[in-house]
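For this view, one protein chain was removed and the others were kept in their places.
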Amino acid sequence: MTSTTTTVNTPRSTLARIIAAGTHQRVLAFASLIVLLIGFSIASPNFMQASNMIAILQATSVNGVLAVAVTLVIITGGIDLSVGTMMTFCAVITGVVLTYAGMPLLLGVVAAIATGALAGSLSGTFVAKMKIPPFIATLGMMLILKGLSLVISGTRPIYFNDTPGFSEISRGSLIGNLIPALPIPNGVLILFIVAALTAYILNRTVLGRYCFALGSNEESVRLSGVNTDRWKIAIYALAGAIVGIAGLLIASRLNSAQPALGLGYELEAIAAVVIGGTSLSGGRGSILGSLIGALIMAVLTNGLRVLSVAQEWQTVVTGAIIILAVYADMMRRKKSN
Amino acid sequence: MTSTTTTVNTPRSTLARIIAAGTHQRVLAFASLIVLLIGFSIASPNFMQASNMIAILQATSVNGVLAVAVTLVIITGGIDLSVGTMMTFCAVITGVVLTYAGMPLLLGVVAAIATGALAGSLSGTFVAKMKIPPFIATLGMMLILKGLSLVISGTRPIYFNDTPGFSEISRGSLIGNLIPALPIPNGVLILFIVAALTAYILNRTVLGRYCFALGSNEESVRLSGVNTDRWKIAIYALAGAIVGIAGLLIASRLNSAQPALGLGYELEAIAAVVIGGTSLSGGRGSILGSLIGALIMAVLTNGLRVLSVAQEWQTVVTGAIIILAVYADMMRRKKSN
Amino acid sequence: MSYLVEMKGIEKRFPGVHALKSVQFSLKPGEVHALMGENGAGKSTLMKIMSGIYARDGGEMFVDGNPVTPDSPRAAQDLGIGIIHQELSLMNDLTAAQNVLIGREPRRSFGRLDEAALNKKTAEIFASLQLAMDPRTQVSTQTIARQQLIEIAKALSYNPRVLIMDEPTAALNDAEIAELFKVIERLKADGVGIVYISHRMDEIKRIADRVTILRDGAYIDTVDAADTPLSKIIQLMVGREVTQNAPVFPDTSQSPVALEVRNLSRGKDVRDVSFDVRKGEILGFAGLMGAGRTEVARIIFGADPRDAGEILVGGQPVNIRTPHAAVDAGIGYLSEDRKHFGLAVDMTVRANIAMANMDQFTNRAGVLDEAAMKRIAVKYIERLGIRTPSDMQDVRLLSGGNQQKVVIAKWLLRDCDVLIFDEPTRGIDVGAKSEIYALLEDLAAQGRAIIVISSELPEVMRLSHRIAVMCEGRLTGILPGGANTTQEDIMELATQRESALVGAEETR
Partner (left out) sequence: QDGETYIPLISKGFQHQFWQAVKQGADQAAEEFGVRITFEGPDNETMVDRQIDMLAAALANNPAAIGFAALDSQAAIPLLKQAADAGIPVIAFDSGVDSDIPASTATTDNVAAASLAADKMAELIGGAGKVAVIAHDQTSRTGIDRRDGFLNQIAAAYPDIEVVSVQYGAGDQLQSTEVAKAILTANPDLNGMFGTNEGSAIGVVNAVREMGSEGITIIGYDSGKAQTDAIRDGLMAGAITQNPVGIGYETVKAAIAAINGEELPAIIDTGFYYYDQSNIDDDEIQAVLYD
């Protein structure tokens, strides 16, 4: 779709300039998040409790990390359908390393991230070298990894009971140890660290620059003498490594690697990214947006559940609000031009 | 994704010209289908039985019709994630009309198609008028329709036991009645009729022309004074109507409207379309390709089952073969230039 | 006097840019009114307002004396105003005919298309343009020049009373320009008013009746084309005298060879091409459209695969299979199609200038040095006179000529030993053109080897130390540069067809 919208962003103030540089677009989805939070607080007194806020953040952690990973790929103009099952695959490998092989915790962490990076670079190779459309390459990977998770685990969950510190990765609270009033679970902390690091990479390093450039006009980047294939593989590998972190988070939270889990998480992550304002046609996007998108999804599901809305209506309302949130975003963006 | 492939089709012979005009690109996926069929026949004597071939065709029918529908939308440069749950929704509405309201069969058929067209035009309106990205608009619709199916049906399947002819829609065999040696189920016949009609619309009518034009350069179409919004809505509505037919097929095959079914069908349909050579960035594609893509998927799953491959390995092999099929396609396309 | 279109006090602001400052413009029936100005002067913007694409911020517009405010291209079309855009806006996946008649397809009942009628109608339009093209060819397979011709055919098919041509000849060769001018004469005779924008000064004398000059978004003057010398018009455009220093052609025959190409072949497009370029030399490439010059450059640069041939850089054979390898070997290539192959238009000027040169702006951890990028970007913006509110402006918001300058800046920064410029001055104004010529001469003087592919013969002759001429994929000869080589010499080689004897002449 070659839409030649004459959107014009010329940030005037220095602050606006920095924000624009940092996010490459205004993150307007934020307003929708606030509206949701206020709405649910009014509707239910139980919603705005500290413990529920923490529960929402906790619920965002896995999907948030996946959304961060997939943002990178989407900015290059690609898509990654394999993030859900890749997360599971990384968790299973960690299970093998820690529980079956009895290795120390750190090695399990490394294994998860390395597995993700490896799987990601495989997807990247399919896309870059073999010129397979990202949709198909990652759909294939989604199935392959799903199957392999079941094969490797023998279709049984792998428990981490023998690795004492493991469940602390997501459930413990470093912040809470320092400031008892703020028992933010480590999983949430990790989400924010991952998001901050990735945002830095995206906006301040060559890799990030090429993410945007590839999504903007791949051929012109190639003709600038850039080894586009190598960079693309690197980007998919980085996304994979981040998915590996998501694998650690979910395994730690469930204290087990559940080999059958994972399908469906990819759509949710992609939805968070798009709600956050990243364009599926590539070239534009921000990590902050994806984070907010993931929060919107988590607030929405949690809020509706706290309100005890009947499940079937929850689905209807979620669908409607996702559309409305993006619509409101569009309107505000239009106005601000 | 700005892939500036320099595909050059200069059909020399009249025949080649017609095929190229009819498909707008060479359908090379066909070769992969043949390779699969031959491979499975060699591997298992049970595969190439008439009854199994019919089972494969039968298994293709629903996914094939969905793939046909989603092809239209993809050619415009959009995507439709709602086809699976929309199919279910249409089936549920038919159930309400036939079983709850006791209307005659024909009205049920009309209801399914009309419901699909209506739901499709709603998606189309979101995309065209409200400028919501198709991914989000149809993701929202997917959730809304899923919820509504459960609400309307009271989360219970609706059976069609009181509408005697209903199960004949998909299970009966008009062809078999005429030529007893060829008991092709009506569902398959309907798939081919729908595909042929849609291919005709795509290649020989204004609506089809605008599908390609919108996917190619929407802004330029708009600047040429075409009411792009209206046409886009029409295209989504047509896709919806076709999804309505898929709803009839599946309801008839199961002799019931299963309100929880539907999720996951969208990815499979989109995969069939992409395997068939239609570009996700719009502007290029063919119905014949999507049909072949759907057949490849069905042959693959059936063949692996007949070979009694362990289920987790089935998944792995399916993923790998999907990637390979598209890769082979790419190679052949490259060579032929 | 009755004007077909009259515009008064037109104002237009974009964020950071006051694009039009109380500009006036008028068009009579049956005249060709040239609109002149430097890159970014506001020509395209004024015409986009006239054709309903932009809304004006102030001022008035009249058609046949009636005040109008066209708020969409459709509304302008209804007023009889048609436009051929500077940037191509075709549907690449469709055929030529499908593009030309989009929205007005001949139909049968039930929305069925009458493809035969569609192709026939388009064929007629093409015939009236003397354009030999099968209406059924797919647009994406055509070179930009031929795509431009399709755009022109499309605009004409509306039978407009006012036709705006925004740099229609930027991608055309002389023969095609001549055909276009014939069409313009015919339209004039029919009373159509034509607004003509071009940076090719010679064309103004050939077809314009009046000339309006804009500078920095302000109206300067409207003069009669026949009685105003070109130098005067240029002076009005630039605001100062442009001095054309006479070219010098140094003798480089003893310099070491920088790039040698031996027996390069690729299908029918490139057939057994061999040549060399020496350090400090500017080698011009002339030829008709489709002669294969772009293809030769792309193969050398590794952008397209080759069937056969060898490439030597500095006497060493190099194995170039990708642009990446070419750049490593010290070869740079500026593409003729900036929008598709030259720029990431959604990114900033700064990012685009740095694109080929990221190593220079990254530390070992891969962190970008934005400050250094800014410094360099600002330097090139000044040096090339790129008109932009800041180096953080998205490239797509720049005027066409300024976009071209950004691509040039990108390759100047890369500092390659061998630089191939494919149509480097496409859409660039006279003032900037001579600056770019000076730059190229500078680069050569510094010992770079430069290849310039250009479809403007005067440009090739002005710049080249030697002139290579291609025809139908073959290198038909290399002529010496300087005053001793005439246009006729070049044209003779450019039309030396091998297939002259082979009957049925095919377009491709």
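Residue numbering begins at 1 within each chain, and the chains themselves are lettered A, B and C in the order written.
Keep in mind that, in the parts below, a contact is a pair of C-beta atoms (placed from the backbone, for glycine too) under 8 Å apart; a residue touches a chain by one contact, two chains touch by 3 or more.
Quantities reported herein were computed from a predicted structural model and do not represent experimental measurements.
One chain is not depicted; across the entire complex it touches A, B. Contact with the undisplayed chain is limited, among B:V62, B:C90 or B:I296, to B:V62. Of the options A:A114, A:M130, A:A196 or A:A260, the residue whose C-beta touches the omitted chain is A:A260. Which of B:S32, B:T115, B:N186 or B:S256 touches the hidden chain is settled by the complete complex: it is B:S256.
Residues of subunit A in touch with the missing chain: 44, 46-47, 49, 51-52, 55, 58-59, 62, 150, 155-157, 159, 161, 171, 185, 250, 253-256, 258-261, 263, 301-302, 305-308, 311-312. Where subunit B meets the chain that is not shown, the touching residues are 46-47, 49, 51-52, 55, 58-59, 62, 150, 155-157, 159, 161, 167, 171, 250, 253-256, 258-264, 301-302, 305-306, 308, 311.
In the analysis below, only the chains that are shown with their structure count from here on.
With centres defined by CA atoms alone, the chain at the far end from subunit A is C. Subunit A and subunit B have Cα centroids lying 30 Å from one another. In subunit C, the positions touching at least two other chains are 89, 340-341.
Under the contact definition stated at the top, the residues of subunit A that touch 2 or more other chains are 4, 216-217, 219-220.
Contacts from subunit A toward subunit C in the complex involve residues 4, 6, 8-10, 17, 21, 204-210, 212-213, 216-217, 219-228, 283-284. Of all the residues in subunit A, the ones that touch subunit B in their complex are 1-4, 77-78, 81, 126, 130-133, 135-137, 139-148, 150-151, 155, 215-220, 263-264, 267, 270-271, 274-275, 279-282, 311-320, 322-323, 326-327, 330. Against subunit B, in their complex, subunit C makes its touches with residues 53, 73-74, 77, 89-94, 98, 102-103, 105, 107, 110-113, 115, 137-138, 140-141, 154, 340-341, 508.
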